[in-house]
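Missing here: one protein chain of the complex. Every other protein chain is in place.
A, B and C are the chain letters, set down in written order, and residue numbers restart from 1 in every chain.
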Amino acid sequence: MILNNRDKLREECGVFGIFTHGSCDVVPEVYHALHALQHRGQESCGMALSDDGVITGFKDTGLVDEVFTPGRVKKIGQGQMAIGHCRYGTYGGHTRENAQPLVVRHIKGGMALCFNGNLTNTDELREELELSGAIFHSQSDIEVIAYVITRERLTAPSIQEAVSRAMDRLRGAYSLLIMSPRKLIAVRDPFGFRPLSLGRRGDEYLAASETCAFDILGARFLREIRPGEILTISDKGLESNTSHCQEETALCVFEFIYFARPDSVVEGSGVHTARKRAGAFLASARPAEADVVIGVPDSGLDAALGFAEKSGIPYGVGFIKSKYIARTFIKPTQAERENALRIKLSVISDTVRDKRVVLVDDSIVRGTTSARIVRLLREAGAREVHMRLSSPPFLYPCYFGTDIDSAEHLIANNHSVEDIRALIGADSLGYLPAEALHKLAENSGCGFCDACFTGRYPVAPPANTEFSKFDRRIHNGSK
Amino acid sequence: MILNNRDKLREECGVFGIFTHGSCDVVPEVYHALHALQHRGQESCGMALSDDGVITGFKDTGLVDEVFTPGRVKKIGQGQMAIGHCRYGTYGGHTRENAQPLVVRHIKGGMALCFNGNLTNTDELREELELSGAIFHSQSDIEVIAYVITRERLTAPSIQEAVSRAMDRLRGAYSLLIMSPRKLIAVRDPFGFRPLSLGRRGDEYLAASETCAFDILGARFLREIRPGEILTISDKGLESNTSHCQEETALCVFEFIYFARPDSVVEGSGVHTARKRAGAFLASARPAEADVVIGVPDSGLDAALGFAEKSGIPYGVGFIKSKYIARTFIKPTQAERENALRIKLSVISDTVRDKRVVLVDDSIVRGTTSARIVRLLREAGAREVHMRLSSPPFLYPCYFGTDIDSAEHLIANNHSVEDIRALIGADSLGYLPAEALHKLAENSGCGFCDACFTGRYPVAPPANTEFSKFDRRIHNGSK
Amino acid sequence: MILNNRDKLREECGVFGIFTHGSCDVVPEVYHALHALQHRGQESCGMALSDDGVITGFKDTGLVDEVFTPGRVKKIGQGQMAIGHCRYGTYGGHTRENAQPLVVRHIKGGMALCFNGNLTNTDELREELELSGAIFHSQSDIEVIAYVITRERLTAPSIQEAVSRAMDRLRGAYSLLIMSPRKLIAVRDPFGFRPLSLGRRGDEYLAASETCAFDILGARFLREIRPGEILTISDKGLESNTSHCQEETALCVFEFIYFARPDSVVEGSGVHTARKRAGAFLASARPAEADVVIGVPDSGLDAALGFAEKSGIPYGVGFIKSKYIARTFIKPTQAERENALRIKLSVISDTVRDKRVVLVDDSIVRGTTSARIVRLLREAGAREVHMRLSSPPFLYPCYFGTDIDSAEHLIANNHSVEDIRALIGADSLGYLPAEALHKLAENSGCGFCDACFTGRYPVAPPANTEFSKFDRRIHNGSK
Partner (left out) sequence: MILNNRDKLREECGVFGIFTHGSCDVVPEVYHALHALQHRGQESCGMALSDDGVITGFKDTGLVDEVFTPGRVKKIGQGQMAIGHCRYGTYGGHTRENAQPLVVRHIKGGMALCFNGNLTNTDELREELELSGAIFHSQSDIEVIAYVITRERLTAPSIQEAVSRAMDRLRGAYSLLIMSPRKLIAVRDPFGFRPLSLGRRGDEYLAASETCAFDILGARFLREIRPGEILTISDKGLESNTSHCQEETALCVFEFIYFARPDSVVEGSGVHTARKRAGAFLASARPAEADVVIGVPDSGLDAALGFAEKSGIPYGVGFIKSKYIARTFIKPTQAERENALRIKLSVISDTVRDKRVVLVDDSIVRGTTSARIVRLLREAGAREVHMRLSSPPFLYPCYFGTDIDSAEHLIANNHSVEDIRALIGADSLGYLPAEALHKLAENSGCGFCDACFTGRYPVAPPANTEFSKFDRRIHNGSK
């Protein structure tokens, strides 16, 4: 549910790459793939093409459909390879320079790069680079990554070897695509925090954050890029470097609960099915006496269906979510904020009137939207509202590519479950037990990162976030 | 489901009006109401205000959010009354003059008018008016209505009496709002083809095509405007003229099946509930042996849930519909058209793989989209696909405000059910029996128009559609 | 000089029409012609086409280049005939309905109309029409004209005869183009207040407010449409009805002084030459002891050159006028308003430093801009500033198509020449003597209207401007 952006987590990015043979019309392919990945980032987007070794790019703030207008698409031209990126954020137009892919020019060959994730040692790397004469145009990690690779490139025998050496220096989460004039390289950090899959269509290869990008193009899923793997796609075919692969892996479990699209398959498990399974676990662990189970659109619907099936309580459609964009003419009163929600979400009274309702959502960040939704249901005649969440409470910030950025902003960090229940005005409140998390993706062989719920960080978080990029402010030393 | 506009019916219009006391900020109210009614028309929209008797208006092609930008909203100003309109169509920018409301100036007092419906005697009225010196700026019925009322106004003691006299001349479907400098008048044709409701918020009155416009504004539903009623709202309160009310009424039954928003209440019946009921009737009348019931988003979902509940077959989520706008870079090949669908609609394979699937949609117009959806399901592994439709087959054109305009374009008109089944590639196909239609709105006391299914027209269709507005072409006699 | 719109007169309109043989690409022709006439109206513009008798149109607020974007031009299509219009005004977007041409539909044949001028009996005509059942969509005279013609059309044997009968009813200034499905009709009121010329290119005919529209299209000037003439262009060639021609004519003399483009030829006289002549008259009648003569760009330059030649004082370039559009971030202080002028107009100091300067402009409306310009010159080192104006003082409002609308706003109406001199801070001030006006267009056989200077109105001004269109406010009777 994306009612109020400040009250909702935002995924950081989606990446896509395609390698074809001979110059062809790849721009529509990237356009459609980014469209399928748009839920992973709505702030800005971009693509870069390699046409006979010449790399060009275009990026801007806005949705895929806004940035890549028909006129723009026509101008971009053809290519043998391309990468694309969509990014979340609300910094406004100023962040055009933070959009990706980053295209860099260098005597050893140009490069375009984009990634999904977050480095935890950015500040150290940046200081070291700047002290040896590097200048930066942006605040984004991708520029740091580009520099580290370029420095290694000066002595490495190949770009993929430069990438391998660079990985010794990069810490944190990164699912990375690199396009050199003749190669497309897909890389995943050793823990594999963020998903990255390999697809195929005829003799073409594709890489994408999620498999839904393959489906939209009529390509088929081949396999995941392995955590720690460097996969090089070139005219010679595939070449895999697994020297950074390790035993311990840590895919973000919230991909299953919220981030990924329901029709994507992650680590062998359908996301829709994983969410229904979360609902079923909830029904067992946090049961409720009720007449109907409804979900908050769109992200609570799958778990609501799972809850209904497991509990035997009928599934109902409780809300209509408007398909159309509307501004709110908000005045800063509580009543007006209620209206803002009403514009986006309408209750179907027949479903809830005089009923005991189980209301399923994926998570609570600050709680204000949940409170409003509970109130809407009561106004529509619901007798009881039992809120159920398909994830455990957020307790710890995330440093691996989501914006769960600060413990103080998380309602669960400083309130008991009972307090939260009272705050949102529900008759009962139940969270998914943390133990259930690892069972969501049934057949997966991988490990999961659940640090935001448990505080168990696979990689140490940044030591000192003072005067760092986590300030999210531009730093300019004085003189 | 709005996959392919040409393969889908389109409602003609939504209307809204508000009467307050003293000049106030009514523009955001109209904006939000039109937003709630946007599903009834996406081609153009407009509003007109009366501020101390001075009527001004603005209208253009585009969605509500596109036409009423923040800058525009600021310029429009305040008012004591306002009416608004949204209209469907794909004629492009040229139809700005056909947008509504129509603001006319006249010595007896200005007027703004908008309506939902379609006159069947436009051509006669227009000829008569033109031969007595009238000139027309548009091809829209609303201009004809404005003229007929104005002519009566010259001799009538009041505007509402002029409206009453005009109704003797107008034939067909019209749910009409008229704003004079000091009155807001809501009118419904004697058959009540199109819905029109009255709402209240404090001491303000509202009128809207659907109750969802009241909900978004925090107003409550008071009652329906009666078929044939002329309701005048003024500083003196409500005044009802029922001289044109008659026994026989004929509300469009397709409002329940497709047009109205699920959270609206029409003639005392929730639309969502009516659709679930259609699904339940289908399950009884057209049963299927299957493992899962899925609906085509968004319009098939409610009936699918009703089918599942009645049949005991589990309800499943079969599709993800993209929230984002995408252009298709279509090349005119079948393969590409398949892709166009794929961009909008993605199958959740886990739901249908190796399953016998009941696929529920509201109707079939030409059949091409249905065929593509069935194919998508089979590609995703569905073992059998049993298509069920929550309406009977379209057999006759509609003359009362929808675009079911010509018998030849309706697949059911010239194909048997078995032929259609084969064409769309389903294992079985079942339509809602026409008998069930009148049971969809359980508590309604009104009659229904089901002419598109049965050919029983409550009002005679236009005699001769040659050289008429049904040509949808501008006619200019030569000299 | 268009520094400050409120301090400058604005012409009301430019019209253009073209008649070709067979459907062809007339839109670019109209586009270019309107571009050449753009100085006559910058508020809104539009065009209407007749293609095989079917009339369509498009109009909007904005400059020609803004309204007729490449996409729009492509959509409009082809035609055998077209008319176009540009209109001045600053009412903002609301006046889209007041833009021209007006396209009306009628059983006797559609029509598109546009005109330059102003009726003086609008109010009477409108009342009469409304009382016989007419409704109006706009406040513009063109709609009144359309109605009057249509009413006559009902009984007249031809459209040109209907126009002739209508002329008996219309009073005031009108240079009018009417396009019926097969004819293009050019009409000028009996006094010929506004110019209208006939041109030819091969076998095509053109009509335009000014000859510069012919030049841009490579057409040649044929003759003026005579005051009172109805010229019908059809496949049969030209047909002239001169039944309304009369002895007394009254072309607006201000066309020579300010409105028309210097390269246009009006009534046989080049406008540039007429302006130089005004400067020469000034030099004789209002001499000055000075070192340099400069003009205020752009409208004072021609007269300055004439003044310099006649007086023998050297001509200089005193100002640079910026070619680029700039907003001013005005704060409401005098100092900031000075800046607003500075952004548009820069003094060339070398030209005026330590010099006695003759400063020539076309007219003074309110005087504030003149005062600022004088100040700019003194700041740049001018020793003396002698202001000379190439027209007499405005003393009376104009009712014939310009916006010299109210005596109180005219500085000369309530100030002596000496007062005005002091107010603008000049060392001396001299106006063109009224006697010189009739000598500006040397070879012209026509009479002139100089009512704004002399109060001698060729047609009686509207009796009562209360509650009329001259209020420039929408009137809506109550009840």
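Assume a residue touches a chain if its C-beta (ideal position, glycine included) is under 8 Å from a C-beta of that chain, and two chains touch if they have at least 3 such contacts.
The shown structure was predicted, so the numbers you read here are calculated from the model rather than taken from an experiment.
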{"item": "Neighbouring shown chains of the undisplayed chain, as defined at the top", "value": "A, C"}
{"item": "Hidden partner chain, touching residue among C:His35, C:Arg171, C:Lys355 or C:Arg372", "value": "C:His35"}
{"item": "Of C:Val67, C:Leu125, C:Leu305 or C:Val459, the residue in touch with the unshown chain", "value": "C:Leu305"}
{"item": "Option from C:Cys13, C:Val347, C:Ile373 or C:Cys398 whose C-beta touches the chain left out", "value": "C:Val347"}
{"item": "Interface with the unshown chain - residue positions in chain A", "value": "53-56, 58, 72, 75, 92-94, 96, 102-110, 126-127, 130-139, 146-147, 150-151, 154, 159, 180-182, 473-479"}
{"item": "Absent chain, residues of chain C that touch it", "value": "28, 31-32, 35-36, 38-39, 63-65, 70, 73, 212, 215-216, 218, 261-263, 265, 270, 272-273, 298, 301-302, 305, 309, 314-317, 320, 322-327, 329, 339, 342-343, 346-351"}
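Rule of thumb we're sticking to: only the chains that are shown with their structure count from here on.
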{"item": "Touching both chain B and chain C (chains)", "value": "none"}
{"item": "Chain A onto chain C, rotation angle from CA fit, given as a multiple of 5 degrees", "value": "180"}
{"item": "Centre-of-Cα separation between chain C and chain B, whole angstrom", "value": "47"}
{"item": "Between chain A and chain C, centroid-to-centroid distance (C-alpha), Å", "value": "60"}
{"item": "Length of the line joining the C-alpha centres of chain A and chain B, rounded to whole Å", "value": "38"}
{"item": "Residues within chain C bordering two or more other chains", "value": "none"}
